[in-house]
Every structure is written in C-alpha cells, then in structure tokens.
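What you see is the complex with one protein chain gone and the rest in place.
And then subunit A:
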Amino acid sequence: MITWFKLATRNLFRNGRRSLFTVMAIGLGFAAVNALGGFTAYIFTSLEDSYIHIQGNGHMSIFKKGFLEEGKLDPTRYLLNEEDVRVIDEVLQAHPEIRISTPELNISGLVSNGEVSTIFLASGRVASKVDVIRSHSRTKVGNMRLFDGDPMTDDKPNGLGMSQGLADQLRFKQGDTVVVMAPTVSGQINALDGQMLQTFSSPVEALEDKLMLVSLEFAQNLYDTTSVDRINVLLNDGLLTQPMRATLQSELAAHGLDVEIKTWNELSTFYTKVKNMFDVIFLFAFLIVFTIVVMSVVNTVGMAIMERTREIGTLRALGVKRRGIVGLFALESMLLGLIGSLVGVLLTLAVWSSIATFEPTWIPPQITRRIPLEVYLVPKEMLWSLLALMVLSLLAASLPARKAARMEIVGALGHV
C-alpha cells in the first residue's frame, strides 16, 4: 500500500503544472462553496437571531387555537384571558428548559399629530422581559443599539417607539406627545396619549411607515382588555424547540387549554423565504464547482493515462491486475481531491480571517443601518466538502481509469 501511495504521490508531480491547476481548481471551488456556505450560515444565524432575540419573539409563541387564521377579524374571541395566561405561566414555570416567557398584544389603529392621522400596527410588550430575550443574542448585531432615542422601560408605560418612516410622516421627534386611537375589544373608540421615546427601522420595508412599539399595559388600556394574543417563550437551547413544543402542547391540552404553538421558523416567513433562496444559490454554486472539479480531474487523469500508456502496459505485464490500475489512478485523483481541499481549507481560512480582521460592514435588505458583514467558519460543512470533493475526484477518475485498465497489454506496451 505504501508503495502505491508513494507511486501515486510522485506521479502527481510528473506534470506539476497540470496537477497544480487541478489542485487550484479544486481548492478555489472548495473555498467558494465554503465561503458562500459561511456567508449563508451568517445570514441564517442572523435572521434566526434577529427574529428570536433582537425582535424579542423567542423560540415559540403560544396562541389560542385559530388566532392566526381568524384573530384579525374577531380578536376578542381568540385572545388569551387572564386565567389562560395564569395557567400557561404555571405550566411554563415547571420547565427549567424555558429561560423566560412574556405576553404580547398586537394592536392597530390610528396615530395622530393633531393635524394628520395615519394607521399604525404596534406590538405591546413588557420591556424588561424583551430586554432579557435580547440580551441572549449571539450575533454582533444583537449588541448594537438599533434605535435612536431612549429605550423602552417598564416604568414608562406610555412611552412608545415608532418606525422612522412613520415618525417622519407625522413629523414626530423624541419627547413629543402622540395621540393613539383604536377600537376597544367591545367596539368603542378609545384614545390614549403616548410619549415618543425612540425611532427604529422596520424589519419589513413595507411597514416602515406603520410600525410602533408600545408597552403591554398601553396596548391593553387602548383595547380596554386584560387579555393578550400570545405568550412568547425563550428556551435555554434552541435545539429543544421541537420537543418542547410537543411537550407543552400536550401539557396545555391536559389543562383544558385549546391553544396552538408555533415555532419561530413557522412564524418568520421571511426567514423561510431567504433560506430557500440561499439554498438554491448554494446548489447552483455547488453544481458549478462540481462541474469544474469533474472536468479538471477527468482532464488530468485522461492526460496522465495517455502519457503513461506504456507504463500501464508495463505494470500489467509485471502482474498488476486491472483493479490495481484503477486503484492507482483512483488514488492519484483522491490525492488531488485531498490536496485541493486542503488548499481550499487554507483559502477559506484566509477569507475568514481577512473579514474578521478588516470587519467590513454592509446594509442588508430590510435594514437601514450598517451592520458587520461576517463569514462563519463551519467545520462540519468543510469536512463534508472535503469528503465530497475526494469522492467526486474518485468518481471523475473512475471512468478513464477503468478504460486504462481494460487496455490490451500489448497495445499499451507498443504505445508511442
């Protein structure tokens, strides 16, 4: 085995330039796939973290069954009342896997500056609990201040935040009094004064002139209710999302609650769409790399076989079996795949360290602030790429190698 390994290794250096080009093609392909994979992992992680932590939604949300389908039309029927919330809290507190849970009431209505009114959509939340959720963000963006003005706090129940577009439209600035109107759950019009604390960027561009943040107390007062529309739950470990959903679902049902639990990725349609898009991009990139690697290896092995036809005949004359010839070229191409992949690992590390050193920033879609651009190192993906490229190299070489092994010995020996 050592002899064949030695022979295969030395054969790679017989035409060094050709082998170098093949190794570089594999290495660049590896780096391209893994840099894209690292960027994709950054995007996925950022989107996940943004929804779960930065926006304070947690890993899952508990709704009264039917709220997501019918709740907009008949909100009172699908809200969780105080008793529901109490039972849910009781069930949740029995699970140490749950880090924190927080109620939320989403409202809509009109917001006015005294001269002009426009519609708004607002989340009513408990600021201190949302801060706890945000504090567990794993991304650099999570540590950034994503609003201008003062933070929302529990001691300012009338404080509110507004998307920059909405504030600009109504010419609100920090400290201004804002009149908010909405129908109560019983259908009467209610109006409350709020104090403008902050402006922020909407995560969805279409809502840039509509979004507001209010305290849960403010939202409940405006709707004249003590109910909420959901309970958001943050887990200690995101991997527990699915099993915890099943556990909670059965326990809450056992308590007589007709609720449904949706996980973060079911609720974040944007995440799912972006993920699907990047999966397609990644597939295209991999197919391009696949083609380049296969063509390079087939060309290299094909040329090597042509140049070494007489040597193949000699080895066969000396007693090497057909599978030995296939094995020799397979070993050579696997070595090409391995060396190319190792070069690819170095190139990927170079890309990663450059980005980590220079810390470039960018403005991704649907965010108006510059945020750090990152490419994650994903060792598992790199290992899979290495194995995939080695197998790919092996398969690419197998056809010409089998052809070489089936050559007539006499013909091969007489090859010029």
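Following the convention adopted for this analysis, a contact is a pair of C-beta atoms (placed from the backbone, for glycine too) under 8 Å apart; a residue touches a chain by one contact, two chains touch by 3 or more; residues count from 1.
As a convention for this text, contacts and distances are computed from a predicted model.
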item: UniProt protein name of the chain not shown, from "Cytochrome c oxidase subunit 1", "ABC transport system ATP-binding protein", "Na(+)/H(+) antiporter subunit D" or "Xanthine dehydrogenase family protein subunit M"; value: "ABC transport system ATP-binding protein"
item: Touching the absent chain when the full complex is considered, from A:173, A:273, A:321 or A:370; value: A:321
item: Contact set of subunit A toward the excluded chain (per top definition); value: 2-3, 6-7, 10-11, 13-14, 310-311, 313-322, 324, 408-410, 413
